[in-house]
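Sharing a structure with you now.
A single protein chain has been removed from this complex, and every other one stays in its place.
Here is subunit A:
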Amino acid sequence: MTLKRTDVTAAMETALSSVLERPVTGLSGQTRLFDDLHLDSTTMLEMLMELEDSLGLEVDPEELEADDFETVDTFTDFAIAQLETRSAA
């Protein structure tokens, strides 16, 4: 199964709506997670936990880098890389 970027974005919108308890729609690749969406370190982890459930993402906590959490694009790259590593293994 290959996941498209749009699938990841849609999953992020669902996860963020649940974590932030407000509707989050229309994310673009350049949307910044901290500055634009006002995520903080707690909500960031909650989003990750939601995505583990919805996308079947299994993150290795030792792989998590601050740069991956900058924008929707950088996070999507990270998520897809993680998913591909897993299906290849």
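Basically, contacts are C-beta pairs under 8 Å (C-beta built on N, C-alpha and C of every residue); 3 or more make two chains touch, one makes a residue touch a chain; residues count from 1.
Everything that follows uses one rule, which is that contacts and distances are computed from a predicted model.
J.: If you had to name the missing chain as UniProt does, which of "Acyl--CoA ligase", "Stage V sporulation protein AE", "succinate dehydrogenase" or "Carbohydrate ABC transporter permease" would it be?
T.: Matching the unshown chain against "Acyl--CoA ligase", "Stage V sporulation protein AE", "succinate dehydrogenase" or "Carbohydrate ABC transporter permease" yields "Acyl--CoA ligase".
J.: Need a quick check: the contact residues on subunit A for the chain that isn't drawn.
T.: 17, 20-23, 34, 38, 40-42, 44-45, 48-49, 59-66, 68-70
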